[in-house]
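If you scroll down you'll find the structure; I have some questions about it.
All protein chains but one are shown at their positions in the complex.
In this document, chain identifiers A, B and C correspond to the written order of the chains, with residue numbering beginning at 1 in each.
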Amino acid sequence: MNYTPHTGEDVASMKADVGVTDIEELFVDIPAKYRLKQLLNIPAPLSEQETIACMNSLSRKNTLPSLTLTGAGAYNHYIPAVVGHIISRAEFYTAYTPYQAEISQGILQAIYEYQTMIAHLTGTEIANASMYDGASAMAEAAVLSAKTLNRSKIIVARSVHPEYRSVVHTYCWSNGYEICEIPYAPSGQIDLDMLHKELDENVAAVLVQSPNFFGCIEDIAPIAEATHSCGALLVAGFTDGMALGILKPAGELGADFVVGEGQSFGNPLNYGGPYLGVFAAREKFLRRIPGRLVGATVDKNGKRGFVLTLQTREQHIRREKATSNICSNEALCALAAGVYLAALGKNLQKLAALNIQKTQYLKKQLLSIPGWKEVFAAPVYNEFAVTCPDAGEVNEKLKKEGIGGAYELQKNYPELKNTLLFCATEMVSKEDIDKIVAILK
Amino acid sequence: MNYTPHTGEDVASMKADVGVTDIEELFVDIPAKYRLKQLLNIPAPLSEQETIACMNSLSRKNTLPSLTLTGAGAYNHYIPAVVGHIISRAEFYTAYTPYQAEISQGILQAIYEYQTMIAHLTGTEIANASMYDGASAMAEAAVLSAKTLNRSKIIVARSVHPEYRSVVHTYCWSNGYEICEIPYAPSGQIDLDMLHKELDENVAAVLVQSPNFFGCIEDIAPIAEATHSCGALLVAGFTDGMALGILKPAGELGADFVVGEGQSFGNPLNYGGPYLGVFAAREKFLRRIPGRLVGATVDKNGKRGFVLTLQTREQHIRREKATSNICSNEALCALAAGVYLAALGKNLQKLAALNIQKTQYLKKQLLSIPGWKEVFAAPVYNEFAVTCPDAGEVNEKLKKEGIGGAYELQKNYPELKNTLLFCATEMVSKEDIDKIVAILK
Amino acid sequence: MELIFEKSRPGRNAGNIHQSDVPSVKIEAVIGEKYLRTELDLPEVAEVDLIRHYTNLSRRNFGVDLGFYPLGSCTMKYNPKVNENAAAMPGFTGLHPYADDESAQGNMQLMDEMQQYLCSIFGMAAFTLQPAAGAHGELTGMMMIKKYFEKKGEKRHLILIPDAAHGTNPASSALCGFEIVTLRSNSEGGVDIDHLQSLMNEDVAALMLTNPNTLGLFERNIEEVSRIIHEKGGLLYGDGANANAFLGITRPGDIGFDVIQLNLHKTFSTPHGGGGPGSGPVGVGKALVDFLPVPRIVKTDEGYRWSENFPDSIGRVRAFYGHFNVIVKAYAYIRSLGAEGLKSATEMAVLNANYIKERLKPHFDLPYDRICMHECVFSGKRQVVEGGVHTSDIAKRLIDFGYHPPTIYFPMIVPEALMIEPTETESKETLDAFCEAMITIAQETKENPQRVKDAPLNTEVSRMDEVLAARKPDVCWKRK
Partner (left out) sequence: MELIFEKSRPGRNAGNIHQSDVPSVKIEAVIGEKYLRTELDLPEVAEVDLIRHYTNLSRRNFGVDLGFYPLGSCTMKYNPKVNENAAAMPGFTGLHPYADDESAQGNMQLMDEMQQYLCSIFGMAAFTLQPAAGAHGELTGMMMIKKYFEKKGEKRHLILIPDAAHGTNPASSALCGFEIVTLRSNSEGGVDIDHLQSLMNEDVAALMLTNPNTLGLFERNIEEVSRIIHEKGGLLYGDGANANAFLGITRPGDIGFDVIQLNLHKTFSTPHGGGGPGSGPVGVGKALVDFLPVPRIVKTDEGYRWSENFPDSIGRVRAFYGHFNVIVKAYAYIRSLGAEGLKSATEMAVLNANYIKERLKPHFDLPYDRICMHECVFSGKRQVVEGGVHTSDIAKRLIDFGYHPPTIYFPMIVPEALMIEPTETESKETLDAFCEAMITIAQETKENPQRVKDAPLNTEVSRMDEVLAARKPDVCWKRK
């Protein structure tokens, strides 16, 4: 394929107008010895039909499970048909960042509405237009806290998603910040005593997640109190964003920043990306938070409209003094989330409740298998940890039946041997669960 | 699901405004004894997620072949990605027939362009906005000929698609016309001598297809001459519309009407529908042909625009005197065809040639199998008939390998025992063909 | 906007064809020069030009997804997206019509169940899904009626059709060789019983009745009508295009209809596609089952099979089995709504129509002031008198307010007819805003009629010269 519309005639007359006889002349500024003499070494071009065939055979080399019990930071939820129909509108997906407000009111208003929904869901006053993903959103919140308070110690709960912690690690290492991890209590929640011990005048932020990586709901209020007592900031994350539909949001409980993964809101699993970094905060941080912000204003005739605002925070104005380097973000994923949340509306609560029902049933059934034990006592949303005689074998059995298995916690928590993190969403039926238990019994 | 936006409040206040206290009162004109006392006996409502699950399980009860050798009136061609992206534009597919030109210029211009492409492809001067399918288009052409000439005998070649003939039969029977079928010659083309014998002053139309049902290309010129010699009209059909990209169109060879199936132009197999009835004709029939016609004109400021025109032919004006009863047609399929033909452009010829290449190779390879023989001598496009020791067994073998088999001509032509109609399009690779022959050898 | 042909440039294309992988033969040799075409003059455009051309065209088109579309008699209800996704499943789109039955069990089950659902919803004995649209269904129905009498050895050549009927009714009857006799409507918009009495005799094959009729009114004397027709051995044909008025409320089969055609693209929410494809299933009572088109689905121990073994069938009315992919959408719609959903859809459709009727009654003439069903028909007579403003002007002016106009000048028995069908998927706010617009236009008619006559004011093109279009027809572009 070749998407250039140039006819031989066009090229000839354009070359004449430009004053070259050979296209090669356009590249004179490139030292001759660096100019390639032969074609690049990549596979031969394909027709459109061949391209589709090629992509098809690649995609078929994957094996899709008929149902999945895997959660651990990415969730298999039903995506209402309207989402795909809207985000495939060419005016949305073939546009760039809305720098020119007059011809970008569509995406600008949609993002403004998204920001509003996220602020409400997280119990904060403001939310930005999106970050890359939940992990980088948390890392930027940590760095922002350190820069804001001019402190260099970051505390993170070990019950936070391991990959999130590793991203926080990378961002903090590069800035020379110290990181301190707080163990989890037998309940599966953060160990409050240990937290108190580690809190000091140099702590910039405390990072937790609720629901946390074990599916457990953290008790945010006391954590916030402790954190604030030494002037640090609380960064509260979450795993499955849908939980916000039924759980009291961290923003209401004292968190300064609420960050997390918004994939659950209308974005497919996509083998890990693109996802949606949610970033919400207290009003007072409005002029310090990273990322694009859409604001409502009026045009010169007084008509309401929307623009990218407070850009003095951003790289293209502030350069090295910017509050972040982010430029392109996840606009289309945020649009999907907005459509998803508008489609669900108050039903998001019902749906979240349904996730809890399925999860409780799965848990109960699994624990009825001899040798299977519950690991943590804290209440859970749609994930929970259990120990069993042989975790590896369990996933093998499930895989044989075309079922996506549970996450093996031992990978990241050596102490949690044969411990599996199960997830049940609205996509899993009672029939499925009974079948699963039958397989494992 | 329920797509009514009415809130309880809305209903209450609307009932008040309408002056009823109970919705039931709105149905007083329906004799009480005919009003249903209980709910209809159909399955319980489903949520959107359940609906998708239900439809998914139904669709999975079908077995899709990995490749198909079936043609016989429906063709498996590659559909360029642009087609789906355009016809899924909501402004197109959620619109009604463009009665209001000022807000329907999009579909009107697209159909005008389609009519132009079809007229050119068929070698005629005019084409309508579409008919239901190829078969009904041919039947309407027959009836139209009879009414136009006030004659009551319709001649149809036996080499015309059996289902097309059966539709022509139904339409003609209901009008009391006589039908006479002309056998095919050993070449696979219409038997010209027999045609001459049957032609008389009462013949309204001669119906042929090229390529015909056997894949053979008919020699239109002499047929046209014979037909016209007794004042009858020639209705020339075709099987795979793509053939028009490389074959001399019947319109150029004297046909009065060119009708056929346009499914090949960007419309999926869809288990037989919706497809696209192509109807093209000589200029002189402009005010007599069935179906919608889009015409170019100017608005009151002299700006070019498009409208539905010559509606005095149509049912909503002429009622029982209309040239047809057609109202809704296949607009979206015609749009798909327009996009398809614009995307292919002159490449349609290359693509048709590719179909011929694949077909010739498949034919050559199959005839190399002991006991397999060619049936007809006439040149073919992308289908051909062969005899083999056991037709049923051949298709069984192919099916086992997940291959869509050949059409068994014996179904409709008792004399053609163990005769298979094979079709090869651009979707079949050399590798496929070699594999097929290996399976059958 | 330029035509795709005017954008064409020699040498451009939107995608190349790959080289053949088989040993190549010389086309002229295998086909023969005389059979090959000499030139192929299709547009040559790059993919980006193509996409921009059609995307911009789409933006010059109005669909239900953009706003209110109260086009009377067309039931332009919202088309749920889930149905589109269901119909796009490869299992449904990818199958060849001649795939062996065993490989098509899913499709056949869907069609068989669809027929059953329609039978329960309409109270008929059997359905065919073959007809491509409503008019095609009418034709199919009339052909079955023809066959029915042929079988009985009766020669009946007349069909009674009310003056208010849709044009396809007489046209369909005529297309299969019947003669049409027009039946008068009475003062309350129903069938004139005396006239019916006087017309009914042994030459009449059937009465083709739309109920509720095109005035949106239910035939109060339907029992009487049915009795008169059947007493003389005639059949009662129902045009079911207005079925959105009675789903789950009453069943034509119970009332005495012998044949009825539906429009899935109206009542069952399949999108109309800018003019089609639709789907026009036909249901029949016991007496006509044998005449249904072939092939028909039969259930055997080995599953579903297609059978042509129905000697009395009228045969085929099109190739293959009908607009399968459209039927998939309607099936999904019925499954997702269920009995409750269908009934409340009808109830809200009728409530919406009556609400508009009541709100606009003070401002426009309402020729038949009764409770209406799914639509209501006004007359623009008053506006002609008050400002020389015609219904067509009102329609064009509505465009400026962001609405698709109602159906106009139909039914023909109402002068300056304005036929408004809101459907059940429109909210009270939408209806209120629309009524406000209508009332404003009624005002303008008195105060500033010219404004209405100049409408539409802000569309891509203004009013078209239709006379020119018909006088100097230009239906295909010619290279200058």
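Details
As a working rule, contacts are C-beta pairs under 8 Å (C-beta built on N, C-alpha and C of every residue); 3 or more make two chains touch, one makes a residue touch a chain.
Small disclaimer: the values here were computed from a predicted structure and weren't measured.
Within the whole complex, touches from the chain that is not shown fall on A, B, C. The missing chain, though absent from the display, is touched by one residue of B:67, B:82, B:278 or B:334; that residue is B:82. Looking at A:141, A:185, A:258 or A:339, the residue that reaches the missing chain in the full complex is A:339. By the touch rule set out above, chain B reaches the unshown chain at residues 1-5, 7-10, 46-50, 80-82, 84-85, 90.
One chain of the complex is left out; on chain C, the residues touching it are 9, 12, 46-49, 51-52, 55-56, 59, 64-67, 78, 80-81, 425-427, 429.
In this section, only the chains that are shown with their structure count from here on.
Separation between the centroids of chain A and chain B, computed from CA atoms only, is 48 Å. The set of chain C residues touching two or more other chains comprises 12, 15-17, 45, 47, 51, 55, 80, 82, 84-85. In chain B, the positions touching at least two other chains are 48, 52, 80, 85, 88, 90, 426.
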